[in-house]
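Reading through the structure tokens given below for one structure.
One chain of protein is taken out of this complex; the other chains stay put.
Let's turn to subunit A:
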Amino acid sequence: MVSFKSKKISNLFKGKSGKNDVEASKSKKRSIDDIEQENDDLDEMELKGMIDVADSEEEEVVNSEGDDEEVVDEFKDIDEAEEQSVQESGTDVSSIAEEDEIKTGDEQESESDVSSLDSSNMYTPATSIDENKDKVEPGVTKTSYSDGSLRLIKPEVDPVYESDDSDFFQPKNTIGNIPIEVYDEMPHIGYDINGKRIMRPVKGKGGQSAIDKLLESIDLPAGWTGLVDKDTGGSLNLSTEELELIKKVEMAAKGEVMDEGENEYPDYVDWFSRHQEVMPLQAVPEPKRRFVPSKHEAVRVMKIVRAIREGRITTGKKVREELESGKKNYDLWGDNIDEGIDHIMQLRAPKLPPPTNEESYNPPEEYLIPDENKEEQEEFKATHGFLPTKFAALRKVPGYANTVREKFERSLDLYLAPRVRKNKIQIDPESLIPELPSPQDLRPFPIMTSNIFKGHSDKVRCLDIDPTGEWLATGSDDGTVRVWEILTGREVYKVQLFDRSDEDYDDSKIEAVAWNPDDSTGILAIALGEQLLLIVPPVFGFEKENNGKLKIENGFGFSTFGNKTQSSGVAGVDSDNEDANDQAATGKKKAPVASWNKPTVAQQEKDIQISINCHKQDSIKKIDWHKKGDYLVTVQPNSGSTAILIHQLSKHMTQSPFGKSKGIIMDCKFHPFKPQIAIATQRVIRVYDLQEQALIKKLLTGAKWLSAIQFHPRGGDHIIATSFDKKLLWHDLDLGNLPYKTLRYHTKAIRQAGFHRSLPLFATCGDDGMIHIFHNNLYMNDLLKNVLIVPLKKLKGHKVTHNVGVLDLCWHPKQPWLFSCGADGTARLWTA
């Protein structure tokens, strides 16, 4: 039904251009006929059947839809009229058919509908056309088309209409589906069926007549669509009937009952109002379930109740009650008794220290800090957080201001302070002091000054005691070497070696003096700048002096007897490199390292027996005699490979045993009884074997700058070294190359150390003006025991001048006496 209706509507709209236009329907019929003819499929019988069907349909339509009656009637009328016309003039139709070759799209679309409506008329015209093809009817003018074919122009048909619609007959535009815009430029809008122009309705400038415009501006006309009528060029408006029809169709589409008399908008009746009605609206009785409790709900409630009872559901209130009622009341430590032992890594927080008397509200008065001591008060407050205060009575005690802060700080300490296990040393500090034999038991050792050798006008740089133990030689910066009789302190001999007031004075100093250990000679070696002078002071008597002089002079004889032993760089004991050997092998003549010169007259006046000139621009700092008195070693620290020179007295020969410098040489000593030599550079001591020409030991002292070294005269395996950085280092050659003991007791640089030749004593002196005496026991009989060193005495006497204290010391060969000399220009004898 719905589809059907829509088709009707489409028909309606198609017909709107000319509702009652018979021409249109005619043309439709024509077109259909053409198709029929072309296809030639249908036979009459079928067509008739179709007509029947169509008729019945038509009737149905009429029956079912009263609204359409008029329209259908119209079509009927048209049909009838056509029949009549066909009957009257069948040629008309055919001519039309011929003329109307072009079919509009609209017509084709509506073909089926139209066919169903008009099929009853199909038969006759078709035949008539065929029959009357060549006939020329009267009133028809013959012309030819452009292609020369015949063209008949028929006279205007004057249909005789009974209907009212004929009043508004208007020519039908035949432009088909050509868009109307094509004619915009034209004065006409198309052509009617006869090919005459349909003129455009009169319009104003804006495309509309002024009156129309005015009317439109006032009010839209009824049925206004805003479209342009294709046929007329005017506006296309719907008639009231059409509007009505559309409305009804829409309602039908919505499924509403299209009752003619029904009110679409009836008044609202407020049935369920606040007013109490007399009669009930519904008369259904209330069901039973409304009056019976719900079993389902009961089940659900019970479920919750059970859960609450069993404690599966707890409410906040209950929790609070439980907490308040003290569900926590049980013995936490009830189950086990064992003592927990803290893990080693677990450290308990220390307790707060107990309060002390200072904190008392009524402390003893001495705890109160008087107001004068503001600084002390502040200090106390900073460390303790309060000031000791005394209150006469308990009632006067105020509240403490820092309670909260102190507790807060304690809690911070508890959780924020790192904890460390610290082992507190619970020992008596005195127990740290080593157990040593008392110095009283280790006597004799020098304890006091018994003689002061005064006379030098400048610092006494060096001193030595003669092997007989009677004569003390001192060398001083005033240019003199003096010999003293030790028992009386009398100066027995003095020689001025240089004079600082001289013009040619070259800043050389007397750096060292050393007696020849052979007590039958009385030779004194003096280091003066780069010269080594040998003197025999005239204090011993002729025999001894002569002996000494002879010993010196014998060497000249040796050299004159043709022995080519001029002092030269003879290959020495340097095992570290063989440069020296190489040099020797090449036989390259080197300048002699030293020359032994006979004394000049001036020197002879000064009792100088020989002067050995070491050809280096560096002064001799240290001299050491070999114990037999034939060899003498000198040290010139900065002379590179020739820093150490060994001079042989008997042959007047000088050797430089080392081919390559080991650095700045600070000291050099012969071993007391082995053919060995120890050489101290600034940090290291090297011990060489002179026979094997090999390095025996390298001792790492750990000091920054050594000053002197000393072999132990009896146990030759021990070396002590002193350093300018205040250390005394005891090296045991059997115990590896690190010091056995490092002692620091001088407050300033240590200058010299010395062992007593026979007694177990040694001493050190330094720039702090002190001399320290030590006892040392080597336990020569018991090899398992370590060396015992006992500090015995601090000797104080020398004055420190210009930051220089005691410069040199030496022991008496037999007695426990010590000689020292210092920057105060004196030498002292220290006796027990």
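Assume contacts are C-beta pairs under 8 Å (C-beta built on N, C-alpha and C of every residue); 3 or more make two chains touch, one makes a residue touch a chain; residues count from 1.
Note that in this section contacts and distances are computed from a predicted model.
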Which of the following names does UniProt give to the chain that is not shown: "Ubiquitin-like protease family profile domain-containing protein", "NAD(P)H-quinone oxidoreductase subunit 6, chloroplastic", "Pescadillo homolog" or "Superoxide dismutase"? "Pescadillo homolog"
Contact residue for the chain not shown (choose from A:Ile211, A:Val269, A:Val299 or A:Leu352): A:Leu352
Among A:Thr389, A:Gln648, A:Ser758 or A:Asn777, which residue is in contact with the omitted chain in the full complex? A:Thr389
The one residue from A:Tyr145, A:Trp333 or A:Phe542 touching the chain left out of view is A:Trp333
Where the complex has a chain not shown, which of A:Leu214, A:Ala253, A:Ala298 or A:Leu412 is the residue touching it? A:Leu412
Only one of A:Asp158, A:Glu365 or A:Asp507 touches the unshown chain, namely A:Glu365
Considering the entire assembly, which residues of subunit A contact the chain that has been omitted? 314-317, 319, 322-323, 326, 328-333, 336-340, 345, 347-349, 351-367, 386, 389, 391-395, 397-408, 410-412, 414-420, 425, 429, 432-434, 436, 438-439, 448-449, 743-745, 772, 789-794, 796-797
